[in-house]
Structure formats: structure tokens, C-alpha cells
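Sharing a structure with you now.
Every protein chain but one is kept in place in this view of the complex.
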Amino acid sequence: MRIEDHPILGKTERRERITLKVDGAAVPAFEGEAIAAALIASGRRVFRYTAKRREPRGVFCALGRCTDCMMIVNGQPNVRTCVTPARDGMVIQTQVGRRGGEATHDLETENS
Amino acid sequence: MGKSEIYVVGGGAAGMAAAIEAARAGAKVTVIDENEQPGGQLFKQIHKFFGSGVHRAGTRGVQIGRDLLKEAEEAGVKTRLNTVAYGIYPGKRLGLICGDHTEEPASPIIILATGASENALAFPGWTLPGVMGAGATQTLININRVLPGRRALMVGAGNVGLIVTYQLLQAGADVAAIVEGLPYIGGYGVHASKVRRAGVPILTSHTVLRAEGDETVERAVIAQMDEKWQPVVDTEEVLEVDTICLAVGLSPLAELAWMAGCRFSYLPALGGWVPVHDENMESSLQGIYVAGDLAGIEEASTAMEEGRLAGLSAAEALGYLSVETAEARKIEVRERLAALRIGSFGGGRAIAKRELLRATCKK
Partner (left out) sequence: MKHVGKEEGVRTTGIPSKEELEASPGYPNREALERGPIVVIECVQDIPCNPCEMACPKGAITVGNPITQVPVFYAEKCDGCGSCIPICPGQAIFRVDITYAEDKATVSFPYEFLPMPKKGDLVQGVNRAGEGVCEAEVLRVQRPKKFNHTAVINVTVPKDLAMEVRSIKRLKR
């Protein structure tokens, strides 16, 4: 949920509206905001699954240190979505496991 | 293009304050920061600061952040943003990386102001999405302007736990309770009173036992603890929350200081392992200064004053300030620092800081 008005910070200043493609679905965002912010605003809480036990992970530190929020962005895995700015048309996928190099699998293939 | 004489690693309260002092004295200063914007934790602090007029009491942290950035720009401080200082090497050489570009500049003086990281608390279910640091929550609500969830449990009643609870309420979320392991509240009573008035219970001698949920946090189980910090049978309670915020202390981000070979001292009152430093904020290594939470977990006001001390001392070491001028200015800063390190909340830190001074010895 987005905070539109705040008793101290006032109304949120908005930049240009853009669209992200997240696991195939269109997700609205604002230009330049942290990818994780747009995802959380859209209701997402699971960002990736761990390599060995396929356990869900979500935002933990929110400043680029813990790596729990990493996703595949435009084919590049291990992108820390909490400190990476969103740009129009970015293709984002839930990361499963470690994925070095180019990501060629989608979630279904990985799990089958 | 002039080479930088002082590299400040970390553009938060301490780093910017240091850069401003040194630049005003005439030194060529560059601030390195891994973020898109400097300011560190200041832009998350939407509450009014304490202290006195000289400490900018009554001003909100966000405004102090804006003022520091403006002063830095006016003083001619260079900033390298989105730049990580990944290493520090003999000869005061920094390893920097920005995107794909790397470099290893050396300079006569390095001021490390790398701040702190949040401690973690492990319990069954703590890896579920929805469990996060209290600082992370603060970043999401005050910087990113999104709610991480609708109803939270706060773990820890120090100032961070109390303040972030209040800020969650301001952002429009609910807080089911604050649990605190100690039998008393560590943060300011006035912060606690604000959240009690707002209807949030503060449960001392309580802990979180586990987080439950399918793929995300759906419930938290809390319990009372006895004087040996063991859960008391039959006191378990289930809270319907979707977020669990951990406010269990901060530790200095000291990797660069370790790597450089600085001497450390273990001081629980300051957050654990702290690089020793003298009255000028110089570490055990000549030419390497430390300031802010890196030099001991305190608060924004002490961070800025320590930054000023480091900046003045660095400018003096480079010859931009005479010994007399520098000393007079430093005495003023030290007096302001001392005024913050007294009483039940600050006195312990004053003692710990004196320990650090005693442990200093030049290499």
C-alpha cells in the first residue's frame, strides 16, 4: 500500500508513471523509485526463493546489504531491488536459487 | 582538476559534517557514498531532535539532512555517489567501484564515517517475508513511502523501536505491541509515553518465540520471560500481525577499519567492537579518522559533532588551520559533545568513550 499523505512528510511527490513486467504481469511504478517499493505497493512480499530449500525471502534490510530482495531484472540475476531504480519496461522475475549468468528458466521450468 | 586530499567514506550525518568543516577550512574533500543520495539515516528521521539550540533541538532530522547537503555544496565538497568503497589498502589507498568503473585513489587523509548496521534476532520463522529490521521499516515508510504491512509487532523498546513504532502509526499502519526482553524500557520515557497514548502496549520481559505463516508472516507468537530470559510456561500469546520489526540494536560497520588494521576495543555500551580513537577522532593509524556510529553507536547529534572534530583535525593536519584556531574550534565541539553524554542515557557512553581514548596509541 502506498502512503499518499503523511502528517509530517505531506503529500508524496510523484514522478512519471511507468510500467514494470513482473513474472509476466504488468505492475505500475514511478520512474526512479526503488523496484522493491513498487513491488511492495502492488502487494508482493516474496521476492525470491533460496537455492537449497526453496524458502521464500522478502525485503529485510532495505538498504542493499542483506540480499534477501534480489530478483532477476532484464535477464540479470542477483539485482538488489531495494536499491535499484525502476525504469519503464523493466522485466522482473522472481529469482529461484543462485542463477549466475543469463537466466533462461522461468519459475515453472525451474520447479518442474 | 585538483586531487582530493581528504576522502570521506560515508555521506551520512558524520561524514557530511566532517567534509563541510574540512572544505570550509580550504581542504579538497571528496565524499564517497554507495547510495544515490547522501544523508545516511537523516532523511528517515522525521521526528524532532532533542538536545539544545546548538544541537538544533526541535528540528526534524529530514531538515537537518537538507541543510547539511546544502552546506556541503556551498563549501565545495565533491561527492561520488553510487560508489562503494570496497577496500582500503596500504598507503591509505581506497578501492572504489561505481557501476563498472573501478579506481584506487590514495590520499593523505581518510575519514571513515560508515555508520552502523542493524543487529538481527533469529527465531523460528524469522526468514519469512515480513520480518525485517526496524530501520528497514523506517526506510520503506519514510523514504519509499510504502507500507510493508498493515499490522506489526515491534521487537525492542530502545529509541529505535519506540520511534519506528510511532512512525508506523503516522504512516497508517497498526502496531499490535512492542516486546522488550529487558525488564525495563531502554529508550526515552517520552517516546514510550507517545506510543502508549496511541494504544500500543509495551511488554517488558517479553520476547517473540516464532513467526508463523505459509509464505509470509501471518502471526507472531510472543511470551513472557523469567529473570533467566527463559520463556515462562503458559504465557504464550498469538498476535495477528503481517510484519515483525527487529529493533535489537546496532553495530558499527567497521569492515574498512578492520581491513586497514585499526586497533579495536570491545565496548557493549557503544555497540560492540569499536575502532579506538583519540580526542581528534584519529584512529590508531595516522591519517585515518573515524566518526559517527562507526566510532560508537550514539545518535545523529553526536555523529555530526564527531564529524566536525574529524574534519577540523584533518584540516589542521594538512596545514589549513593553525593549531590555535583548530584547538579553539575543537574545544567548542567537545563541549557540545560532552553536553550530550550525560545523565542516565548518555553517561554510560561518556565512560565508554573515555575507555576508547585510553586504548589509543599511535602507529
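General observations
Per-chain residue numbering starts at 1, and chain names A and B are given in the order in which the chains are listed.
Just so we're on the same page, a residue touches a chain if its C-beta (ideal position, glycine included) is under 8 Å from a C-beta of that chain, and two chains touch if they have at least 3 such contacts.
The structure displayed is predicted, hence computed values, not measured ones.
When the missing chain is restored to the complex, the residue among B:66, B:151 or B:196 that touches it is B:196.
Of B:37, B:224 or B:280, it is B:224 that touches the chain left out of the display.
When the omitted chain is restored, the residue from B:51, B:76 or B:108 that touches it is B:51.
When the full complex is taken into account, the listed residue touching the unshown chain is B:188, out of B:123, B:188 or B:273. Among B:152, B:169 or B:241, only B:169 touches the chain that is left out of the view.
Although one chain is not displayed, subunit B still touches it through residues 47-53, 57-60, 157, 169-170, 172, 177, 183-185, 188-206, 224, 237, 339-340, 342-346.
Even with one chain removed from view, subunit A keeps its contact list with that chain: residues 5-8.
By our rule, only the chains that are shown with their structure count from here on.
If you average the Cα atoms of subunit A and of subunit B, the two centres end up 26 Å apart.
Only residues 34-36, 46, 60, 62, 117-118, 127-133, 135-137, 139-142, 144-148, 150, 170-172, 215-216 of subunit B touch subunit A when the two sit together in their complex. Within the complex formed with subunit B, the subunit A residues making contact are 1-3, 6-9, 12, 33-34, 36-37, 40-41, 45-47, 55-65, 82-83, 85.
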